[in-house]
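All remarks here apply to the structure that follows.
Missing here: one protein chain of the complex. Every other protein chain is in place.
Letters A and B mark the chains in the order given here, with residues in each chain numbered from 1 onward.
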Amino acid sequence: MWRYLLPLGLFIGLVALLAVGLGLNPREVPSPFIGKPAPQFTLPRLHRPEATVSPADFRGQVWLLNVWASWCASCRVEHPVFNALARRQEVILVGLNYKDQRNDALQWLAELGDPYTVTAMDADGKVGIDWGVYGVPETFVIDKRGIIRLKHTGPVTREVLRDEILPLVRELKKEPA
Amino acid sequence: MKRLTTGFLAVWLVTASAFAAIGSHEFDNPQDEQRFKALIAELRCLVCQNQNLADSNAELAQDLREQVYTMIQQGATDQEIIDYMVNRYGDFVLYRPPFKATTAALWIGPFVILAGGVLVAVVYVRRRRRAPPAVTDEAELNRARQLLNDDETKPS
Partner (left out) sequence: MIPELGHFALILALGLTLVQATVPLLGSLFRRPAWMAVARPAAFGQLLFMLLAFAALTWSFVINDFSVLYVASNSNSALPLIYRISAVWGAHEGSLLLWGTMLSLWTGAVLIFSRSLTAEMLARVVAVMGMVSIGFLLFMLLTSNPFERLLPAPPDGRDLNPLLQDPGLAIHPPMLYMGYVGLAVPFAFAVAAMIGGRLDAAWARWSRPWTSIAWMFLTLGIALGSWWAYYELGWGGWWFWDPVENASFLPWLVATALMHSLAVTEKRNVFKAWTVLLAIFAFSLSLLGTFLVRSGVLTSVHAFATDPARGVFILIFLAIVVGSSLALYAWRAPRIRSSGRFALVSRESALLLNNVLLLVVTISILLGTLYPLIIDALGLGKISVGPPYFNSVFVPLTAPLAALLGFGALARWKQDRFGRLFRLLRWPLAAAFVLGLGWAALMAPFKVGAAFGLVLALWVIAASLYALWLRVAGKAAPLAALFRVPRGFWGMTLGHLGVGVFIVGITLTSLYSTEKDVRLAPGQSHTMDGYTFTFEGVTHTEGPNYSADQGLVVITRDGRPIATLHPQKRIYHVQRMPMTEAGIDAGLKRDLFVALGEPLGQDGSWSLRLYVKPYVRWIWLGALIMAFGGLLAATDRRYRMARRAEAKLPAGAAAGVA
């Protein structure tokens, strides 16, 4: 007798699954780097290309890596959030200028403000691939030991900063180096 | 309900899925070319609406194709290339889901269901064979008689 209810039961399960699915984003790809060491790189600096920058430079500190480009419209939208963050001097901001022209990037920063302690130039995007970047902008939070602890894809809004990034940064600052 | 909207992906989405990326990669031998084609068919373009690296003309897809090409030229094995991609983008980048605990149900499922289905069918047939023949009730018999009578008296 109960076997006749089986199709209905299975169907209810399917509907539940689909209902949950409506709240998910099938296009968002989580980072496999959470909890893993930040991939190494040595890139020229935007403002002083003869000098280089690499993640090792920030050992012992909590820092953010923000992937941006002058051709990216959403980066423009999130930039004021980072400008405000830089003024508070709460965490080090490192920029990764992704697949861009140096002049365009400099001009963009001059126009919109430069919140970054330093910006690395990833002209061919290789470092981006190493970090699993697939869209711009993206922002990473790295702890004192050089482990990536968070990745945010898409523009960082004030809410994201307030509710996700800054609480984590404060937590990480309490950790030993 | 976080939705990735507007600017973020708009920058990356090249709408033309029709624009099959006609590559300009040259190979020393046909086996390498075959490997390249097979690999870029099984790797997913992360910024597209369900396309593999072979068909997509998105910039990231071009970069990743280039990466696969370079690795083949450098002598990397297929597994090394796949591991490279998975290390950076996770299992999402593979169109052939790797066999692990979470995908066991996916790979084995169909065959388990097949076995189950055949079993159910066999049991069903066996049970039918043992079932007694249908009992016609009085009402149906009467109605049948009436029909037959009516039919006889009607002009056909």
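Here, contacts are C-beta pairs under 8 Å (C-beta built on N, C-alpha and C of every residue); 3 or more make two chains touch, one makes a residue touch a chain.
Fair warning: this is a prediction, and the values are worked out from it, not measured in the lab.
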Missing-partner contacts on chain A, residue numbers: 1, 4-5, 7-8, 11-12, 15, 17-24, 26-30
Residues in chain B touching the chain absent from view: 1, 3, 15-20, 22-25, 37, 41-42, 44, 48-52, 54-55, 90-97, 102-103, 105-107, 109-111, 113-114, 117-118, 120-122, 124-126, 128-129, 131, 133-134, 140, 143-144, 147, 150-151, 154, 156
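Quick note on the criterion: only the chains that are shown with their structure count from here on.
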Chain B - residues contacting chain A, complex: 1-4, 6-12, 46-47, 59-60, 63-64, 67, 86-90, 92-93
Interfacial residue positions of chain A with respect to chain B in the complex: 22-23, 25, 27-32, 71-74, 77, 99, 124-125, 129-132, 134-137, 153-155
